[in-house]
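One chain of protein is taken out of this complex; the other chains stay put.
Let's turn to subunit A:
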């Protein structure tokens, strides 16, 4: 009987043994506009280098994002509905961006504002094909391992660092599906870097269940991919940066 139980534990694996884990991660998201502009195929080397040189002394300020997670679900969104400048002179509304993942039901439900409208994307959970690499790094006090994948639509190289000691498959932006919580995400060699600054293990059931009604157009993941793909193609053709109007 004992043996049988052990065997059972082994099969059921992770859920059976891990302590109950839930909490909130605060991330700093930094977008390097100069690097992104440098990827525009319609700009010449001369223009790119000039832009880099002129903007050398300026760096983008990070925006704050939050991730609520428990073993079954996660929710990633803007830390504040509004962006505020440090001196209080300016504030503007952040675009809607709510990324929900349900690992138990294997569903995803996203609210993404882009191209002037809000889309509601509900579909079954899709996990990128991760490669696991042999690098270790400390992020916010957790030793993380490196994993890589790529975004076939935006053609971005994605690097994620996941915590060895937080066995939750959640992560920032639209990324998930690693053996540990993603604490840093790097899109295209630093174009966008999302790094955890604070991890707070606490009861977040309220935040996870809160459901603000947001109106929008209901689409499926495949439609979303198509919209993004078409937009990038059209913008590049029109020689405009597609990422002024969609999230990088």
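In the analysis below, contacts are C-beta pairs under 8 Å (C-beta built on N, C-alpha and C of every residue); 3 or more make two chains touch, one makes a residue touch a chain; residues count from 1.
Here, contacts and distances are computed from a predicted model.
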(request) Given the choices "TonB-dependent receptor", "Branched-chain amino acid ABC transporter permease", "AAA family ATPase" or "Oligopeptide transport system ATP-binding protein", state the protein name listed in UniProt for the chain not shown. (result) "TonB-dependent receptor"
(message) Under the stated touch rule, tell me which residues of subunit A contact the chain that is not displayed.
(response) 4, 6-11, 13-14, 16-18, 37, 40, 42-47, 49-51, 53-57, 81-82, 84-93, 113-117, 129-138, 143, 145-147, 164-165, 167, 177-180, 234, 237-241, 244-245
